[in-house]
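Every protein chain of the complex appears in place save one, which is left out.
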């Protein structure tokens, strides 16, 4: 599906400035832009041998209250690849849910690079249930079977849901009981932390996640993601894996500067809280409209709705958003750090207008 | 080798503001910073479905005088992987020189991702001689041998040399005679074009290169590289390969905006000419100094010198640069778009001072 | 699970000469042994450039009534890898059922070698339902998703069931409607053909399978499997893939001679019919025994039963067989070309004795 051209757009109320297509359709936060400008001063050795990178690493240690290994990468798919391939042998495999980003939305990147198979369990509202791990664990030890060694979860999930600390701990406990590691895809970890009103240190300490990505781009950065190895021993191959995966940033100071800006004074969590609040506002504003069926109370920054089949195209043409499952009339509206209450109001008005159109 | 700490630095003249360590140690050009700020306006769909990307693609078509396929990527290693893997089957292989970046400096990324073997010929001042292709071409057709299908050259080379148009055409002709494709690693293509005082369109038309990378980062960008398929048919798998290689930028408008800024009014070539001129100036300024042995007249933006073994560390401590082959006392000094005549003068003074030190 | 040692064995009736552990626990058919001896005469060029291989290829063409490409390989896992990787690009993927041999029993070989992801649908008695293909087909065309390009089925399935010609045709039609190819894992294709009382030519012609393995080892050979590309165009990379996958037999005449022996006078189908008949006899002989719960009427050469949990170990110790799902008390008894009616009788007596033991 491509963005509609001007002539495809229906007339209607003024569309919102910030679309509800995705959180990566938004731009870059002003504090991040300022940090990029500040970092643009003189020479700095490339590939992470610079002061910004050293400060970013130290800041993560501080944030988590212990020494961790932080590796800056270019993007979310690459960061997942680096995190997973660093802790896997190619004959080992990954257990996750069928809706995971690493299964559906990375064109098979983790599999091709790592050589590891992906085993998928049905998702429960986007989440992996601990019992699903057992389904594959009995393969361990026999040379005939792929050897599951990593359980991968997303927090928040692709379905806009979050694991509670207890739920996440249960997954980690089950994985660890089978000597598996837990990988957390944290492209939207800030939204999950904000929703649970907890800190990253707490979430990590109370669950036992072993390696995670820390999403920046969807939360106000221009580009860049971090991979964090909570147990530094797990990272002993990681720098080689990152380079071999094409994920070592050249002028790394500019990734580090963005991470520092986001972590400074909890900007990342403020961004996430705001995005989450805008999703709730959007749900409240639209749930009463004729034809809008709210699928689930928003937990983070997405609103899943069912819309009347015959109005979907006109609405997308007016202000674009993605369909999640067209056969089920399921649509996803997504908010971000940049969404304003005026955007929500304008969008609500357009939805009301276009659903009412015939 | 890591950058020396403050206490390791010898006293001496004021070191240059812009170091001669590498062109990716320099910062971001002001026009690029301005373009990033301008692109930061409202929403734009991610992954290249935006106006900046469409304009960048059109600009490349215009620059080359024909329709090409341009894919924006994160970094140089990734762009090489995407270009190579898009035109290779895993049982096919790559012929290049032993000094190539894809052999030496990418931690095996193209090999691991593509599954293809790399065959290396000895380099002639960084360059591949056409006869080297024949050495491997007789493997073609037999299932026992890897099947060479791509010849990869760098322009400019890792040794700071350039293929003349005739030399490059000879490589392309020999490759094509064996039905092989030619990949050009253009991390420093601008420097080569500036040195030859020719255009990209001319170089491509007169040689027959099939797929190339177009370097941005070393030439004033913050990040981002382009892969250009001169024959669009070669790109039919490329978008899938790019995504699977973790090289599809999320907020792609910011990569495109940088490319547009560099191509605007030939800024990329002005940058390259300047860097080249600074290398020549540096060679001229230092070649007469006692102990400095100029290895080769600079062709682009690097100066290769031999230095007295016992002075190397002190000089690196004063203003860092990389040793190229320590056993041979071979050092590389690298200039960039950001190097100033004052940097050259300060560096020359420091070299004079420290070589004269005892 | 390893075979019990002598001292672990309970006393009991004489166990059968040919165990019911698996069809690859049986030995080599006398006609195959004779063919190996006959082929052992003088020199023959290696790697398939020999008369036996040429005759085997011609025999397959004849058997199928058209020109096909037949490649001899070492083993079943390797043959599946060669068949799949020959028709896949690494960003493309495979749709199959969760119980498939390529998912469960090949330690991830097809995934690691091809780079392709495996998508699994729940099996219906071991079989793939056509609708499962649609679940993944909507990914086609978008660079974000793996691109399903091959549907893989097993005939007979791991569960001892067979697709009817109509069922298989329905899978092929659905796959082809999405421009996907159909791979058939035919490790036990002879058993399926015998069960359906049809010929390979008919099965292929009436369904549209594109590439298949033709199992030899489980059906009386010492080693060796064939990959058959029904459409020779699909095989244009296959010889390179086979070599690169380590599946090109050196003294290939000895694989070809076995294949010729099995195809001669329909020996492979006679073997399969016999094995199937022995499974039926075993089911009939044991279904009335106290504690034996027949799970499903045998279609080919396996009998799935549930046994009393507390007697399983003693029975395995007496005459080994594999548990299929211990938590469900599900056991698999497998017959082969070598199984005799006396083996069945002895096994039945042992089961009766040991289930009655307390």
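A, B and C label the chains in the order they appear, each numbered from 1.
One rule holds in what follows: a contact is a pair of C-beta atoms (placed from the backbone, for glycine too) under 8 Å apart; a residue touches a chain by one contact, two chains touch by 3 or more.
Please read these numbers as outputs of a predicted model, since none were measured by experiment.
In the complete complex, the hidden chain is touched by one of B:116, B:258 or B:285, namely B:116. Interface note: of C:245, C:282 or C:300, the residue touching the hidden chain in the full complex is C:245.
The omitted chain makes contact with chain C at the following residues, 2-3, 17-19, 21-22, 24-28, 33, 36-37, 39-46, 49, 74-78, 81, 106-109, 112-113, 217-218, 222-223, 240, 243-251, 254, 320, 338.
The chain not shown here touches chain A at positions 47, 85, 89-91, 115, 143-144, 147, 237, 239-244, 248.
Residues 90-91, 93, 103-108, 111-112, 115-120, 139, 143-147 of chain B touch the missing chain (whole complex, contact as defined above).
The working rule: only the chains that are shown with their structure count from here on.
Comparing each chain's Cα centroid with the centroid of every protein Cα atom identifies chain A as the most central.
One simple way to say how far apart two chains are is to compare their mean CA positions; for chain A and chain C this gives 42 Å. Centres computed as Cα averages put chain B at a distance of 51 Å from chain C. Counting partner chains per residue, chain B shows two or more touched chains at residues 240, 243-244, 248.
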